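Missing here is one protein chain; the remaining ones are kept as they sit in the complex.
So, subunit A:
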Amino acid sequence: MRANRLGAALAVALTATLASCGSGEPAQSPEAATGRPASSAAQGPVKLTYWTWAPNMDKIVKVWNEAHPDIQVTVSKQAGGDDAAAKFLTAAKAGNPPDLVQAEYQHLPSFIAADAVADLKAETAAIKGEFSEGLWRLVTLGTDAVYGVPQDSGPMMLFYRKDLFDKYGIAVPKTWQEYGDAARAVRKKDPKVYLGTFSSKDPGAFTGLAQQAGAQWWSISGDSWKVAIADEPTRKVADYWGALVKEGAIDDMPYFTPEWNKALNDGKLLTWPSAVWAPGVLSSNAPKAKGKWAVAPLPQWNAGESYSGFWGGSSTAVSAKTPNKAAAARFATWLNTDPAAIDLLVKEAAIYPAATKAQSALGQAPDYFSNQPDFWQQAAAVSAGARGFTFGPNVGVTYNAFKDGFDKALQNGTPFADAVQGMQDATVADMRKSGFTIAS
């Protein structure tokens, strides 16, 4: 009896699988198909696969598929992050990568170094002007080639608890100097509360702050790379946060942990220097504080400046091995520059678009920031002053060195500048080992 029941359950599950497999096929609409030229009808539509982790991308691609019966794109939703980059590189090496891939800016150089992505220079000549120069550099690495179409970007801003700033009588800091003073003031008013925290687990955030200060970690001249992670701006940023942590003015718990969530919920953490996508994180990790946060530009190193850096953001790249490069480039261009497509990206995938025009067209503030109607105007203003830098081919190594080095620095109370030097050394050593020429 039991075995029968198990068997029945198995059968049901299997049929369900088969049925849903069937419905997963891209739907061909006969009306649209009749309109296509006879030549391509004979060959059948071009089929492209697209690896992405952006939410609801299948819905956006459906719109493209309906309008372009000759180029059918299938979305395969992947897990994002560093693992996604490793998986794509492995697939490219094995010879069966997808035709299109979502590539984070910091991972794109490793794809280029592995010859895994195609140069889209000719295909993207017409859309260069749609993006700010800083973002465009992230997909060209400062060379003549174009390795992807920018999709979203993450300019950094300062998110703060407006209600608690009022309660403790703190003004929004305009410079990092003022931020430090405010941190000390908060500690005096309530020893249980911190103005902010330094996370040794999030190299992306530190990278953004270094970019704001003017760091240029990698650069290419001819065939050789220059690595300057321990440059003066980066050391300045590291020393600044190191001093604040050491004197106990700010906390040292990492972001995205349960204790961090709890501190945000309980109002024990008053600011988060983060990127424009922060509302998504805050609304899920600190739902209790909805409507209590506000946004301001990042504090500056010199009063009167308006610089920012990037934390996150990605592009759409075309695999070097795809037999349908032209079709893939057409799709990537449409997805990231067509107004209707960008509109869908913003609404369905909740991204902050890379295209300049689309940034200023954003209207209603995120629900979590309903108290700040000018949220997107602020973001666009910050975005204009955000400066990135060319990422190197082994960002993964650099980021791991960040985590190792800053973990140790926090534990042992050693200077943050040493950790920065460790990142530099590890990065250079790894690039030498992989056969890159390093200019000194």
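We take it that a residue touches a chain if its C-beta (ideal position, glycine included) is under 8 Å from a C-beta of that chain, and two chains touch if they have at least 3 such contacts; residues count from 1.
The rule we apply is simple: contacts and distances are computed from a predicted model.
Undergrad: Among "Sugar ABC transporter permease", "Na(+)/H(+) antiporter subunit A", "histidine kinase" or "VWA containing CoxE family protein", find the name that the UniProt record gives to the complex chain excluded from display.
TA: Record says "Sugar ABC transporter permease".
Undergrad: Pick out which of A:Pro55, A:Gly248, A:Gly291 or A:Pro339 touches the chain that's been left out of the picture.
TA: A:Pro55
Undergrad: If I consider the whole complex, including the chain that's not displayed, which of A:Ala350, A:Ala381 or A:Ala417 touches that chain?
TA: Answer from the full complex: A:Ala350 touches the omitted chain.
Undergrad: For the chain left out of this view, which of A:Thr143, A:Ser224 or A:Ser284 touches it?
TA: The one listed residue touching the chain not shown is A:Ser284.
Undergrad: For review purposes, identify every residue of subunit A that touches the missing chain, sorted by number.
TA: That gives, for subunit A, the contact residues 2, 6, 10, 13-14, 16-17, 20-21, 24, 49, 51, 53-55, 58, 74-81, 83-84, 87, 90-91, 93-96, 98, 152, 258, 261-262, 265, 275, 277-278, 280-281, 283-288, 312, 314, 349-352.
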